[in-house]
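Note that one protein chain of the assembly has been removed; the remaining protein chains are unaltered in position.
Right after this comes chain A.
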Amino acid sequence: MSSLSTPYVEDRRGGLPRTLVWLGLAAAIGVVLFTVLGRFNSEYAYLAAYGVLQYVVLATGWNILGGYAGYVNFGAAGFYALGVYGSVFLYKLFPDLPVPVMVLVAAGVGALFGLGMGYLTLRLRGVFFSIGTLALSVILHTVIVNWEFVGGARGAYIIRPEDAPFFSSYAAYLCALMFVLAVIAVAIARTVQHSWLGRGLAAIRDDETAAECSGVASLKLKLAATSLSGAVLAMAGAPFPFFITYVDPATAFSLTVAVNTIAMPVIGGMATWIGPVVGAVLIGSLQQLATVTISSSANLLIVGLLLVVFTSIAPFGIMGLLSRRRTVR
């Protein structure tokens, strides 16, 4: 019988050749994706792809803490908004700053906020931790609503460049940027999963007291996880103001972001890096399909129904189901 949660027991360190294989695979996926998107010759295709890729980053970032360590962060939308408003703030100060620089700054701020949230809440466990993270998100929302410099409750407009070098449009450029962020997020999640940090987090998730008594420095590891998770979540939000050109607190802290970010890893499978990717691509694509065929208001309904189904019959998500099927065979 194989374990569902810790495939890292196999020695998967392949060094440089394996890294090159992964980079090659990511590049191949990127080439195929952008070739297909280019054939549509439509801004909407980039919008849809951006939305799905953004959820790959969000779900993957959330899973580093929620999936690997079992600490459910209800404040994911807060971290995302931190990235969104980090960019708005920088845009107001330095309008010509390249978006990738804003992404880097957002990642740094997200990591620091994650570290702070960890210090404040990680002595809590279970539902108390989750409520604590939700409370911090509410506090952040209140600060943004009352901060006039970044638009306050009215929101802020961003005037983005008309086009970007080497890309057919600025939307295509931002979509490519989000693809790179998705690759980075997955690389971080995969590295964590197969490292000593991932082993320790898995032990914490299974039994924190037993993990501590086995020498696992639980607080230190959880702080590393909150920082990494915070960095990735905030990173996902940073290009958004340039994509949509207007942001307000209701959009940045939206329930859709909060619910999807948690639902996608739950549906895909939280134990490994691939689960959130599968969940995000599947649910994100379904939502885009529902938006054009039914209504955008059907998005959360789809997620809600799938969440009920998966938590009832497949608590380990799609990857858990597949892993179990392989084991049975």
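Please note the rule applied: contacts are C-beta pairs under 8 Å (C-beta built on N, C-alpha and C of every residue); 3 or more make two chains touch, one makes a residue touch a chain; residues count from 1.
In this section, contacts and distances are computed from a predicted model.
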Name the chain not shown, per its UniProt record: "ABC transporter ATP-binding protein", "3-isopropylmalate dehydratase small subunit", "siroheme decarboxylase" or "Peptidoglycan glycosyltransferase MrdB"?
"ABC transporter ATP-binding protein"
By the document's definition of touch, the residue of A:141, A:199 or A:222 touching the omitted chain is A:199
Option touching the unshown chain, where A:16, A:93, A:159 or A:213 are the choices:
A:213
In terms of residues, what is the contact footprint of the unshown chain on chain A?
1-6, 9, 11, 13, 196, 199-200, 202-203, 205-207, 209-219, 271
